[in-house]
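Moving on, here comes subunit A:
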Amino acid sequence: MSSIITSAAIKALISDQRLVIKPLLEENQITSVGIDFRLGGNFLVSVQGREPLINASLNHEFGRSTSKHFFQETRRQLGETFILHPNQTVLATSLEYVKLPENYLLALCMRSSYSRLGLTMSTIAQPGYCGCLSIELTNYNNNPINLSIGSRVFQGLFYETDKESRYFEKPRKYVCNVRPEPSAVINDDDLNVLSNLWKSNNHL
Partner candidate 1 sequence: MLMSHNSSDQEIEFFLSFLYNAIKGDERYNSFIINLLEDAKSLATGKSVFELDKASLNLKILIDRFAHDWLLKVDVSKPSSEELKQLQEIISDNKNYALA
Partner candidate 2 sequence: MLPIKRLLYLQLYQAETLISSSKKYNFSDKYKDQYLKTLVELFSAIKASINEELDDAKIFEKKSHLDFIFKSLEFLKDSTLNTIPFEVVGCLDRAMSDWIDPDKFIIVTSLQNNLYSFSYDLTYAKKDIFYTSLQTEYGISFERKLVQINLPLNLSKDYLSSVALYHELGHFVDLQHSITGVAEYNISSNNYTNKASLEKYLPLLKETVLDRSKLYYHLGEYFCDLFAAQYIGDTLGLFLEYITNNSATESPTHPSTVNRIQVITDFVNGNDNPIINYLQSVTSLITNKKLENRFDRIVSEDFYKLVPYDIENDRQLHGTIVYGWEVWMEDFKKFNDGMKYDVNLSEDTIYRVVNNLVEKTIGNYFTVQNWEKSK
């Protein structure tokens, strides 16, 4: 039965080097039931591309476009700030690089101080994941929000799984990422199947 582990177990995992978090700037980031994570300095900001839409399918009735044409990279240093405009979604990462044990899943959500500002995100990292945590951050406030790079914006809960997973059993799209990467959805095998079906239905 999976359960959320608490601070003593988290500290033990770190001490055994089964859980890696680098850098852990303050010990008190380990809370009673999880870890506070900080906002990293790398962002992918949504921009108007030259193509009409982001095509998350392989059907070509709207032409082919890759998501990376719709995002622009920007960086900030620790202590600088980043403004998130109303209704804007950016791809960000945690400041911390994480390596998870093979039998723990990490569920990430906003810390309540930040969700009260109208910020939302939620993501999970699979057992065995290594890299900075990838975050899709959205501002639902009517006002821009100025965030400090390095501030504790997220919190993570660790769920023990009933058995170990082999993260690299299949080829992975995102390995040891240290900055947000554009979506690689287009590489999903199922899209080929669906596209073939569409072509067949449309006599293409």
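Selection criteria: all candidates are chains of the complex that A comes from, given by their letters.
Here is the rule we use: a residue touches a chain if its C-beta (ideal position, glycine included) is under 8 Å from a C-beta of that chain, and two chains touch if they have at least 3 such contacts; residues count from 1.
Predicted model only: the values in this text are computed from it and were never measured.
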| item | value |
| --- | --- |
| From 1 or 2, the one in contact with subunit A within this complex | 2 |
| For the subunit A and candidate 2 complex, residues of the former touching the latter | 20, 22-23, 25, 73-80, 95, 97, 99, 102, 128, 130-132, 150, 166-169, 171-172, 175-178 |
